[in-house]
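Every protein chain of the complex appears in place save one, which is left out.
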Amino acid sequence: MKNLERFGFPALIVVMAIMPNLLNPRWQAVAITFLIFTVVALSQDIILGKAGMFNMGQALFFGMGAYITAILNSQYGWPLLATIPVAILLPALFGVLLSGPIIHLRGDYLLVVTIGFNIVFIQVVQNNLGGITGGPNGIFGLDSLSLFGTQLTSQLAVYYFAFAVLLLTLGIMRNLEKSKAGRALHYLREDHLAAESIGINTRVYKIFAFALGAGIAGLAGTVFATQYSAVSPEAFEFIQSVLFFSIVLVGGSSMPGILLGVFMMFVLPEIFREFATWRFFIFGFAMILAMILRPRGIWPATFGKIPKFLIKESNHGA
Amino acid sequence: MDIFLQQLANGLTIGSIFALVALGYTMVYGVMKLINFAHGDMVAASAFVGLTIYTQVMGQATSLVAVIAIFFLSAAVMACVGIILERLAYRPLREAPRLSAVVSALGASLMIQNGIMLIWGPQMRIFPELIPQVYWDINGVVISLIQVLILVLSLGLMIALYLFVEKTRMGAAIRASAIDQDAARLMGINVNRIIAIIFIIGSSLGAVGGLFIGLYYRGITFNMGWQYGLYAFIAAILGGIGNIPGAMLGGMMLGLFQAFIAGYISSTWADAFTFILLILILIVRPTGLLGERVAGKV
Amino acid sequence: MSNDVLFEIKDLEVSYGSIAAIKGISLKVHKGEIVTILGANGAGKTTTMRTISQLIKAKSGSIKFKGQELTQLPAHKIVKLGISQSPEGRRVFGILTVEENLMLGAFVKSKMNKETLQWVYQLFPRLEERRKQLAGTLSGGEQQMLAIGRSLMSDPEMLLLDEPSLGLAPILVKAIFEQIKMIANKGVTVLLVEQNAKAALKLADRGYVLDVGKIALSGTSAELLASEKIQEAYLGKKS
Partner (left out) sequence: MKRTFRNILLTLFTIVLMAGLSWADTLKVGVQAPITGSYANEGQGIENGVRLMAAQINAKGGVMGRQIEVIVCDDQGTAMAAAICAKDLVNKGVAMVIGSYTSTAAEAAQKTYFNAGVLQTSDGTADSLTEHGYWTFLRNSFPNSAEAVFAANYMVNVKSYKRIAVISDFSSYAAGLAEATVAEIKKAGGNVVTYAKIKADSQNFTPVLTNIKSKNPDVIFFAGYYSDGGQLRAQQKALGIKADFIGGDANDNADFAKLAGSSAKGALIINVPSPDALPYEIAKTFIADYQRTYGMMPPSIWGLMNIDGMRAIIHAMEHNQSFDTKKAADYLHNMDKPLEGITGSISFAADGNRIGGAYVVKEIQADNSYKVIYAQ
C-alpha cells in the first residue's frame, strides 16, 4: 500500500499527463469524461466518505456549476475560465444553505431529502426559471476555452484543464487529511459523541464538508460545460447522483477505489461499445456482487481511516 | 366545486396506487431497515409481466376471468422475483454495514430496470383496453369504471393487509420482527421466513399497483419504476416509515397533493412541490405524520 | 432433586471477530434445578445465554439439551425444543399490547395454552390488569414481569433468565425472585444469570462464577455463599 502511494500515484499522474497526446480525439473525449467524473466522485467522497453524510444529490452541485458557467458564458459573454469563481462559490453557498437545516436528519432521511434537492433543481432548470436556463433543452453553443485572449479550441486544452482540476482536487483532499478540519472530520467519523465531548462543533464541520464537496463538484461542472459546449437537465438527473454515490461506496471511499469505480462506469462501456445497452444491467449486477463479496468496498480506505458508515453497527431495536 | 371534486377523484385514484406501492417500501423498511430501491422497478416489471401474460398466456382473451387471472399470475411471478431478490441481493448483506445493503438495492434497481429494457425493449409498450371505458357523470364530476375499480380494490387490499398485520398471530410476528429481531427469534419466530413473507406481500401489492398503472394509463416504459417508486417512498416517509396505516395515509395524501398542485398551481412544478412538502414535514415532524413504528437508528 | 442431566455445555468457545468472549466453559443443569451463573460486567454471561438460544453461533464446543445438539440449529428452533429465554434488558415489544406480547410468547404453539395464560396472570396479576396496554408504557418492573411471563407462554422445560433484577428497586427484586421460585416449583428448570449474587444464590441450588470468559468457581449455593472469593468480589464483605 505504501509502495502504491509512493510510486503508483506519481506513475499514474505521469501517464495521465502524457497520454492525451497519443490518443485520437474520440479517446481524448473519453479521457476528459473520466477526469470530470473522477473529480465529482471525489467531491462526493468528501461528503459521503470523509464526513459520513448520506448525500444522494451530488449531481445537483455538479449541475449547478455547469449551469452557472453556461449561463454566464452564453448570456453575459464571460470567458469560460472567468466563470470558475462563481461556479465554485455559488454551489458551495447552496451546500451550506441546503445542508444547514437537514444535517441532523437520520441517514436514510438525508438520502431522500438530498434526492429531493436534486429533483427540485432539475425542475427549476426544466421550467426555465428566470428565462436563463434554456428549459428542457438546456443551453447550447458555449464558447471555446480562451486564455489571455488566445482561443484554445483543441480538445487537448480541455483535457489539460480537466487534468489541472483533478490535480487541484487531489491536493485539496490531501491537505484535508492533514488539516484541522480533516482531523475533526476524522474524529467525527470515529466517534461522534466523543468528538462532541472534546469540543468539536460537529455541525459546523459537517456543513463545511458539504460546502467543500459542493464547491469542487461545481468546478467539475465548469469543465463539463466546457467539454460539451452545452448543458442540459438530463445530464444532472438524480440517477447520476446515484452513480456517484455508488462509485464511492463500491470503490470503498479510497482514491484507487474511486478511480476504479469511475473507470468501470464511464470508460469500460466506451471500450466495449457493443455492450452499451447492457452497461447498466452489468453495473447493477456488479454493484450487488461487489457488496456481497466486499461489503466495505472493492478497495477500502486504509485501516484507521475507515469511515464510520463502513463499520458494522448493532441493529437492535430499542 | 366541480373542479375540486374532480381533482379529488383524480388524486384518490393515483394516491391509492402510490399507497399500494408504498406498503412494499414501508414493510421492508420496518423489518430490515432497508430502503428497497428496487421496489419501484419491480412495480414497472409487473406491468410488463402482466402484458406478456395477457398476450402469450391468455391468448388476448378479454373476459373478466382473464383480467383476474392476470392479476393473480403477475402477483405470483413478482412474489417469486421478490423472494429471489431478497435471497440473492439482501440476505447475504444482513450483517454487513448498512450502506452496503443500500448500494446492493441500487444495483438491484439498475438490474431490474435494464433487465426490463433488455427483455421487452426500450420503447413504450401499450396495454390493451381490458377494462371497458365506462363513465358516470355525477353533476359534472366524471368518474370512470377503472377509477372506481382501482380505488375499491386498493382499499380492499389495504384493509385486508391491515387486519392481517394487526389481528393475526403472523401479523404480530411481523410487527415483533420489526421491533426487535433477536427478541422475535427468542419467541421462536423464524425471522427469515417473516422477511420472505414481507417480500411476498410487498411485491404482490406492488404488482397490483403496476397492473393498475398499465390498465389505467396504458402506456408503460421500462424506466417508469423510478418515478412511482420515488413517489411511493415519499408517501411512506410522509406517513411515518414502517407504519402500515401511515403508508396508506401518505399515499392518498400525496396523490391528492399532487392533483391539487398540478390542478391549481402548475403541473410542471409538481415534483418540486412534492419534495418541498417532504422536506418541510421532515424538518417539523421528523418521524412522519403518524410517526415511525420502529425505533431505527443510523 | 433428580440426577438426570437436562442440559449440558461442553468446552464452549465464542468470539466476536477476533476477540474471544467465552474461552471454553462447561456446565451442567439437572432437571428441576435452579442454576445461577454469576459474574461481573463483561464476564460473558449474556454471551453465554445468547449462544444457548443460538442468537450467536459458537466457535467450538457443544451445547446439548436432552441429548440434542443445539449449536447447529437456527435460533427459532430452540424454543420449540423447550428452552425459552427472558433476555437481558427485557426486550418486550414496546408497541404491541401486553396481550400480544404474551401471544407471541406462545408463537411456537399451534394454539395458545389458556391454562398457561391463566397461570401467568396468576403469577403477575398486574399483567392481566394491563393486558390491553402497550408494553412500552409499562414500568420497568412490569416489563420484567411481562418478559418472564412471555417466556413462560411456550410452556418451556427450561427457562433462561438473563439479569431479571437489572435496574429494579430492591422491593421489586424480591418479588421477582419469589416469582421465579414459584415458577421453579411448577417443575420448570431455571438457568439464571445474575449480578445480584446474594439474591441469586439464596434462590439457586447451584452456581457457576464466570470471570472473563472462563468458569472461575462452581459449587452448591451454600458452598459459594461461604467462599471467601465470592464474599470479597460479589457480596461486598471483607473477610
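Letters are used for the chains, namely A, B and C, taken in the order the chains are written, and counting of residues starts over at 1 for each.
Throughout what follows, a contact is a pair of C-beta atoms (placed from the backbone, for glycine too) under 8 Å apart; a residue touches a chain by one contact, two chains touch by 3 or more.
Predicted, not measured: the structure shown is a model, and the values here were computed from it.
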Q: Going by the touch rule at the top, give the shown chains the omitted chain contacts.
A: A, B
Q. Which one touches the absent chain: B:126, B:163 or B:283?
A. B:126
Q. Touching the left-out chain: which of A:59, A:88 or A:230?
A. A:230
Q.
Tell me which stretches of chain B touch the chain missing from the display.
A. 2-3, 6-7, 10, 13-14, 117, 121-124, 126, 128-129, 133, 135, 137, 142, 144, 146-147, 213, 217-219, 221, 224, 227, 258-263, 267-268, 270
(Q) Give me the chain A residues in contact with the hidden chain, please. (A) 1, 4, 8, 11-12, 15, 19, 22-27, 29-31, 126-128, 135-138, 140-141, 228-232, 234-235, 256, 259-260, 263, 267, 271, 277, 299
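Just so we're on the same page, only the chains that are shown with their structure count from here on.
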Q.
I'd like the most central chain, judged by C-alpha centroids against the all-protein C-alpha centroid.
A. B
Q. Counting in whole Å, what is the centre-to-centre distance of chain B and chain C, each centre being its mean C-alpha position?
A. 42
(Q) Based only on mean CA positions, could you tell me how far chain A sits from chain C in angstrom? (A) 53
Q: Any chance you could list the residues of chain C touching two or more other chains?
A: 94
Q) Of all the residues in chain B, which ones touch at least 2 other chains? A) 179-180, 182, 295
Q. What part of chain A is in contact with chain B in the complex they form?
A. 54, 101-102, 105-109, 111-113, 115-117, 119-120, 122-124, 126-127, 239, 242, 245-246, 249-250, 277-281, 283-288, 290-292, 295-296, 309-313, 315-318
Q. Any idea which chain B residues touch chain A in the complex?
A. 29, 33, 35, 88-89, 92-93, 95-104, 106-115, 117-118, 178-182, 226, 230, 233-234, 237, 241, 268-269, 271-272, 275-276, 278-279, 282-283, 286, 294-298
Q | chain B residues touching chain C - in the complex, by the definition given at the top | A | 169, 172-173, 175-176, 179-180, 182-192, 293, 295
